[in-house]
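A single protein chain has been removed from this complex, and every other one stays in its place.
Should a chain be cited, it is by its letter among A and B, assigned in written order, with residues numbered from 1 in that chain.
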Amino acid sequence: MIERRTPSRRLFVYSNYIVLTLFAATCLFPILHMAAMSVSSNSAVTAGWVTIWPVGFNLDSYNYIVKNQAFLSSIVVSFERLLLGVSLSLTLTILAAYPLSKPNLKFRSRSVYSWFFVVTMIFNGGLIPGFMVVKETGLMDSIWALILPTAVNVYNIVLMLNFFRTQPAELEESAQIDGAGIWRTLWSIYLPISKPSLATIALFTIIFHWNAWFDGLIFMNSPSNYPLQTYLRTVIVSHDLTNMSANDITLLQNISSRTVLAAQLFVSMLPVLCIYPFLQKYFVKGLVLGSVKG
Amino acid sequence: MTKKMKTTPAVLIASVLMMSALAACGNDGNDATNASAGAAPSGSASASASSAATDPNAKFDPPVDVKVGVLVNDAIGDTFTEEAWENSVWIQGYRDKLGINVKPEWFVKGADAAKQKVSVSIASGSIPNILAVTKEQLATLSKTDLVWDMKDVFDKYATPLTKEIITEEGNAALDSATFGGKLLAIPGTNSAIDGAPFLWARQDWLDKLNLQVPKTTDELYTVLKAFVEQDPDGNGKKDTIGLLFNKDFLTAGVAEGVGLFNAFDAYPKAWIRDASGKLVYGSAQPEVKDALVYLNKLYKEGLIEKDFGAKDSSKAAEAAASGKAGINIGAMWNGMFPLQQTKDNFPDSNWLAHPIVSKDDQPANPQIKLNVENYYVVSKEYEHPEVLVKLINFWTELNYGKTSQEEFDKYLGAPPAPGHHYAVAKAWKAKKNLQAHLNIKEAFKTGDASKLNAEEKGYYDNIVKFKNGDNANAQYEKVFGETGSFTSMEGYVNNNLFKMDEFYGASTEAMKNRLATIDQNVMEYFTKVIMGADTVDNFDKFVSQLNKLGLEDVTNEVNAWDTAKK
Partner (left out) sequence: MQPKPNRIRRFNASAYHLMLLPAVVLVLIYSYGPIAGIVIAFQDFVPSHGWYGSEWIGLDNFKYVFNMPDTMQVLSNTLLLSVMKMIVGILFPLTLAILLSEIKNAAFKRTIQTVVYMPYFLSWVILSGILIDILSPTDGIVNHALKLFGIEPIYFLGDGLWFRIVLVASHIWKELGFDTIVYLAAILNIDKSLNEAASLDGAGHWKQMWHITLPGMRPIIVLLSVLSLGNILNAGFDQVFNLYSPQVYDSADILDTYVYRLGMEQMQYGVATAVGLFKSVVSFIFITVSYFLAYRLANYRIF
C-alpha cells in the first residue's frame, strides 16, 4: 500500500497520536490520583496539592490498612470466592455449552434446553424471592451463597457455544471414528483449542466475582464473611451515627481518612489490574468471536 | 437515608437529629421527669416487694439463650470485631447478672446495610429473637404477626426507672410503638430536647464591636450587618460573613435555618395544630413567609454566603473553623463540633450559645420532635419476651440507677470499656445531658465533684482542664459548663418553650410516597425565594402545588391518625 505523506496527512497522524495519548491519560488520571493520594500526607490531600504525584510521601495509610482486620479478612474471602466460583463456573459453562453447540439433528432436545436457559436472561424473581431461595437451601452466611446462585451464566454459555460451533464438524467425526467417546472428544479435542474463549470467560468470571458486592451484603451474616467489595461499600457510603455522646466525637475523628480510603481502593484494584493485560490478547479474540458482551 | 456520599462529621451528627421523630405534649408536667438519677427505687429488694409474683430483676435460672441481630454502628466500624463483641463486658454482664446468654444471629455494619439486612429478614419472615428496627420497619411488622405484643410484659417486668425513662417526655414514645392497641415494640427513647436549635455567637466579636447578644430578629440583623461590615476579626479586610447557612437549612443540626423560622412562629417540616385544632404541615403555613422575607433580606445584603446553595452543613461550618463567621444557628452540641475548631485555630475566640431570637418581645419556641432511636421487637417464636425488658432494665439501672463508679466505668467509661454501642438494648434519658450540666454547675458552685456520675465526672474533669488553660477541652465548657449551651436549654425547659412536632406515628401510606417529593419542592421554593429568584407573592400558588403533589392526602392521613389516637 502506498502511503502518501502529504502535510495534512502528517498533521493528522501527529494530532492523532496526541489525541489518543490525552485520551488515555484522562482514563488513567483518576486511578493515578488515587494511588498518589494513598501515599501522600493527609494535610496535602486536604489542601488539594496532590494530583498524580505524591506530596509528603508516607506509607501511613498502608500501615493502617494492613492492620485492619476487616479489610484483610475480606480479601481472603474474595480470593476464596474467586477460586471456587471461577472453577465451578468454567466447568458448568463448558459442560452446558458443548451439547448446546450441536445441531438439532444430533441433539433433539437442544432447543428445549436453549429456551430453558434463555428465559432466565429475561425474567428474574428479584431480591426477596432470591433471598428466600438461598435461605431455604441453607446457604446463608456460607461462601456458597455467593457462588451457586450465579454459577450458571447464560451469556458465557452462549459465548462458548458460539465458539464451539465455529469448529468444523469433521473435528468431532474424526475423533469418534477413532473411537473417542463424547466426554473424551470434549476433553482432548475441543478443550485444547478453546483457550481464547476459555480465557475470555475466565476473565469475565474473575471480574464478576471480584467486583460483586451486593450479594455479600444480603447473604452474609457477619462482616467477617464480607467479600472485599462489600467491605469497601461499607467504608465508602455515609456514616450514620444514631446517638451523640462526647465519646462518639472522639470516635468520629478516627473514621478513615481520605488517604486510607484511597489506599484501600487502590489495593482492591491491583489484582484485576495485574491480570487483564496478560489476558488482553485472548479476550479481544474471544470477544470478537462471540460478539456478545458479558 | 441512603446517602451515598461519604459525609463529614457535621452531617453525621446532624443525621442523629434527623432520625428523631416527634414527641407528644410539650408539657413536662409529668412529675417523674425531674427525678434525678437514682431517685427511682429499682433495687431488687424494693421491686420484688412491689410485685411478689414477678421480680423484674430476677436472674434466669437456668440461663436462657437469646439471639439478636447486631447492628454495628459506623462510629465503631473500623475497630469492631465479632470476638470483641461476644467477649465484651456487656455480654458477660447479661450472662452473669441476668442469666441471659446473648448470641448473635447476624452482624451487620453500617446504617445502609443494616436497613437492607433488617428489610430482608422481615420479608423472609424470619427475624432474630430480638431486633432493633426503624419506625418504617415497625409499621411493616405491624401488618404481620411476627412479633410479640409487649404491653403486659412491659407492665410486669419494666422497673419503675425504665418506665420513667421511656415515658419521660410523655406517652408519645409508647404510642408510636402501639398499633391497634398492641404494643409491638419497646421504644429505645432518646432525647428530643437535645435536638433544639440555639443561637451561637462569637462573644469576642460582640464585645469588640460593643454589641449586645441579639434577642430579636431586628437585633440579629444589626449584629450580622456589623459582623460583615465592621471587620470584627481586625485583619483589615472585609472577609467575614454574617450567618452560617447551608443548603439543607431545614435540617436541624449546624448552620441551619430552622431556629430562624421558629423566630417567626414558623415550624417547617413539623406537624402543628392550627386554630381549629387540626394538624397542618408547618412548611406550608403563611408564617414561613416572614422568615423567607427576612432571609432574603440577609441574602441580598450579603449577610449570608452567596453560594450557600452549594454548601452542605460541614462545608458551611468551615467558615466557623477559619474564623470568618460570628453567628451560627444549631444544636447544643455545636460547641463540640464544629465550633471547637474555631478555638483550635483562634485561641481568643469565644463561642457562646443563647436562646434563639424572636420576631417580637415574646420568646420564640424552638421546635423539636419525638426522638426514638430504635424500636426493639421480640419475635413471636421466642418464648421469653421478658428478656428484652430485662436487658433494658439492665441498661437503665447501669446508667441512671444506683450504680457504683467502677461498675459504670467498666461498661461506659473511657476505653478499654466498650461503650454504649455494644449494649443490646438501650433507652436514653431525655434530660441526661441537661442533668449532667446541672450537676456539673452545682459541683463547681460547691466545689464538690464527688456526687457526679462517671460520665459527668469526665466532662467535669475536662472543664477543669480547660479552665487551667487547655483550649482543646473548651468544647466541654461550651456545652456542659456554667456558660454552656445547656444554660439556655434549662431556660427552654423551665419556660416550657418547646414546640413539639405533633405527629409521631409511623409514616402513613401517602407520607411514604409523597413527603420526600413535597419536601424537595419546599426546599426548592424556599431556596429560590431566599436567593431572590422567586417571591413570597407566589406562596399561595406554591401551597396549592404542594397539595397537588399530595400534601392534602398526607394531611388527611395525619389527621386520621390523630383522631384514631384519641
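Following the convention adopted for this analysis, a contact is a pair of C-beta atoms (placed from the backbone, for glycine too) under 8 Å apart; a residue touches a chain by one contact, two chains touch by 3 or more.
Note that the structure is a prediction, hence the values are computed from the model and not measured.
S.K.: In the full complex, which of A:Leu28, A:Val76, A:Ala169 or A:Ile193 touches the chain missing from this view?
M.R.: Here the residue in touch with the unshown chain is A:Leu28.
S.K.: Taking the full complex into account, find the residue in A:Val39, A:Ala70, A:Ile143 or A:Val158 that is in contact with the omitted chain.
M.R.: Among A:Val39, A:Ala70, A:Ile143 or A:Val158, only A:Val158 touches the chain that is not shown.
S.K.: Which of B:Lys67, B:Lys115 or B:Lys441 touches the chain that is not shown?
M.R.: Answer from the full complex: B:Lys115 touches the omitted chain.
S.K.: Of B:Pro63, B:Gly302 or B:Gly550, which residue touches the hidden chain?
M.R.: B:Gly550
S.K.: Since one chain isn't shown, list which residues of chain B touch it in the complete complex.
M.R.: For chain B, the residues touching the absent chain are 1-6, 115-116, 119-120, 122-125, 136-137, 140, 143-146, 307, 310-312, 314-315, 318, 512-514, 516-517, 520, 549-550.
S.K.: Residue by residue, what part of chain A touches the chain that was omitted?
M.R.: Considering the whole complex, chain A reaches the absent chain at 1-2, 4, 6, 8-9, 12-13, 16-17, 19-21, 23-24, 27-28, 30-31, 33-34, 37, 45-46, 48, 50-51, 91-92, 95-96, 98-100, 102, 106-109, 113-114, 116-120, 122-130, 132-134, 137, 148-152, 157-158, 161, 176, 181-183, 186, 207, 210-214, 229, 232-233, 236, 258, 261-262, 265, 268-269, 272-273, 276-277, 280, 284, 287-288, 291-293.
FYI, only the chains that are shown with their structure count from here on.
S.K.: Take the average of all CA coordinates in chain A, do the same for chain B, and state the distance between these two points in whole angstrom.
M.R.: Taking the mean C-alpha position of each chain, the two centres sit 43 Å apart.
S.K.: Which of the residues in chain A end up touching chain B in this complex?
M.R.: Touch residues, chain A against chain B: 68-70, 127-128, 131-132, 135, 141, 217-218, 221-224, 226, 233-249, 251-256, 261.
S.K.: Tell me, which parts of chain B touch chain A in their complex?
M.R.: 1-7, 9, 11-13, 15-16, 19, 72-82, 104-113, 116-117, 120, 123-124, 126, 190, 194, 333, 336-337, 373-374, 414, 419-420, 428, 455, 458-459, 475-476
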